[in-house]
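This is the structure I want to talk about, given as structure tokens.
Left out: one protein chain. Kept in place: all the others.
And now, subunit A:
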Amino acid sequence: MAAAVATETPFHVLAVDDSLPDRKLIERLLKTSSFQVTTVDSGSKALQFLGLHDDHSPVPVHTDQLDVAVNLIITDYCMPGMTGYDLLKKIKESSSLRDIPVVIMSSENIPSRINRCLEEGADEFFLKPVRLSDMNKLKPHILKSRCREHYHQEQHQQSDSNSDECSNPTNTSSSSDSSSNRKRKAADNEEILPQANRSRHS
């Protein structure tokens, strides 16, 4: 019989780290914790993946990367070129990406650094080496941001959709709340009005 239950797709995490062994480790930690993982080795590659780019040139469209939803970004702090902090800032400055939870990792326990990141909007700070137990802290941030976003959506659109979404812990692919899926845009359209871009469930 036709199931009313939506299929459960794993949450997708984008991991950013310039260190090869660290990338391998974070990937394994995330996969072991049932996340879908994409790893990149720099902040600029992360932004590319997310659909942002510095020079406003159109991002080449790769069919295998279309409509890739990212539910959380975890990034190393110290990276050459764009640091994790720079990446965090860029994400928070982007209206299309700022609701994605960001976690910073660092091998140095520097309170001022940690505070700076949290103040800029990071949801969590992990000291390296990251452990399996740290992975349990990720899902709450993802769920919280989805609820928050859904709430904002309701505020703006005064839609008739109910807020059952928040009590449903599964990441349903049939979700009407597609705005929480950060679809990677091919065009440079960061300045999206909330009303305009969210496809609504009819």
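Please note the rule applied: contacts are C-beta pairs under 8 Å (C-beta built on N, C-alpha and C of every residue); 3 or more make two chains touch, one makes a residue touch a chain; residues count from 1.
Here is the rule we use: contacts and distances are computed from a predicted model.
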Absent chain [UniProt protein name; select from "glutathione transferase", "peptidylprolyl isomerase", "Sorcin" or "Histidine-containing phosphotransfer protein"]: "Histidine-containing phosphotransfer protein"
Residues of subunit A in contact with the chain not shown: 19-22, 24-25, 28-29, 31-32, 78, 107, 128-129, 131-132
